[in-house]
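One structure below.
Partial complex: the chains shown occupy the same locations as in the complete assembly.
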Amino acid sequence: MTDMQNQKLKGSFKLTRVGVKYVKKPVTVKRPNVEVTLIVDFDLYVDLPAELKGSHLSRNLEVLSRVIDESVREPVSGLEDLGSKICQELLVRHEYATCSEVHMSADYFLERGKSNGNTSLESYKLKASAESIRNGQTRKCIGVEVIGMTACPCAMEEVRIRQGIEDDNVALSITHNQRNVTSLSLEVPADRPLEADKLIQIVEKCLSSPTYEILKRADEAQVVIDAHSNPKFVEDVVRDVLHEVLEQYKDLPDDVKVSVKSESYESIHKHNAYAERDTTMGELRA
Amino acid sequence: MTDMQNQKLKGSFKLTRVGVKYVKKPVTVKRPNVEVTLIVDFDLYVDLPAELKGSHLSRNLEVLSRVIDESVREPVSGLEDLGSKICQELLVRHEYATCSEVHMSADYFLERGKSNGNTSLESYKLKASAESIRNGQTRKCIGVEVIGMTACPCAMEEVRIRQGIEDDNVALSITHNQRNVTSLSLEVPADRPLEADKLIQIVEKCLSSPTYEILKRADEAQVVIDAHSNPKFVEDVVRDVLHEVLEQYKDLPDDVKVSVKSESYESIHKHNAYAERDTTMGELRA
């Protein structure tokens, strides 16, 4: 029987990535004290050599299904570990490929509260990825996307000047503030697991203020006061996250990749403000 | 030759809407002093009687193409008029239909500026629609979607209480403010054209402040001061727009439909706040 994908080609081109996008699957992740069901979006790719007509795309889905099934018996402790297994398995099943790649995204929830009586589950996004090279390394990353709040330090200063406020002790000055989305992604060394919860904590600490689902009036005022006591540009958010990463992950090796992005839905503009740094632990330490 | 759509069915069901979605077309609209090219998204539907197997969908595209072509020779003065012509033509071509419906959406730009030196083209959305009943009325609507800013009156008051501010004359109190999207849609009587530009003006007047693409520092401070001098819930925005509509369109008859929606991307929450009123001029006057 013909296997069309296996047809040999002459004078053709290799392809960088061939695979499937937007595959949804429930996945259970197990940690020492908690078990979470995540609804995960997967994109899976391998490369394709010039002489082969097609990649066997159904193998991607079989690999995905099997690795997730196995995770029921032998639980994974994080999406990045699941991705790592999938990448290695993709290279086994696609014997012609030299590299594989998986991207994952899922809603995630943590309990938060401004004051005692009003905790609630706040929503975040997990973003994990992994890539394998045949006979080489598998590298994996775990990332988080956090919605929070920024208050603009520049408009605050301008208003103070306009209003002739010189004394720093008077009431906080007004400024524009807005919803902000900041993401932090770290490469995860093979022998050094990282906690997504801690990444979320780092980002929330670096915003003008975290945001909360349930805020009774006194709490609402406190969040507003917190944010105005702590005004931040998107540039500040990215840099403060980088500082915090350096501080909290002293043991991570120099080649570990770090990526931080911060985007503010500016309340005074129709467009967004954006800042980003793609780097490594080594470059940050330099 | 068989015409499959024309096949007669027994014991089947009529359908409320059959048609095509997401058809993109450039359209030129001509007004006394201005000619604008809009890139318009169209959805077009007719109903289908129980005894017919299918609607001739290609006729929808032919009607659309022809009416837009005609608009080059005989310019239309607004999207709602284009929609009205399309609806009537849909009933001519779909001889089996009893009603037709068109929805349109397009980016739109107006020059705005906080102070003299810095005007720029601000972006808005036009949302128009039309529906025709065979041997009956064609009704048409023009709507706008405006991005602006709201500052929360409740958190402002709470902060004043917390900070012991009793005198209304001191500096404005801080509060959370955020990007807001407010839309206003009005039915357009056959003999009484309405201006989208005026609808945009009405909405911008009813926000805590309009927003601007280019704001040098002094202007930025002024927008922040304006917004805090004019704090608004989404409820306030919707009601103020309704008041303004009543005031500015005294001549519109009682059966004219009015719809106002306001959504704030809350800076202190991960979710949005929303208010809406669907009504008629008559109900508003009652």
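The letters A and B name the chains in turn, as written, and every chain counts its residues from 1.
Here is the rule we go by: a contact is a pair of C-beta atoms (placed from the backbone, for glycine too) under 8 Å apart; a residue touches a chain by one contact, two chains touch by 3 or more.
Keep in mind that this is a model prediction, so the values were computed, not measured.
In this structure file the full complex is assembled from 4 copies of one chain, 2 of which are shown.
The rule is simple: only the chains that are shown with their structure count from here on.
With rounding to the nearest 5, the Cα superposition of chain A on chain B corresponds to a rotation angle of 180 degrees. Remark: chain A and chain B have CA centroids separated by 36 Å (rounded to whole angstrom).
The residues of chain A lying in touch with chain B in their complex are 122-123, 147, 149, 154-155, 158-159, 161-163, 165, 170-179, 209, 211-213, 215, 217-218, 220-225, 227-228, 265-271.
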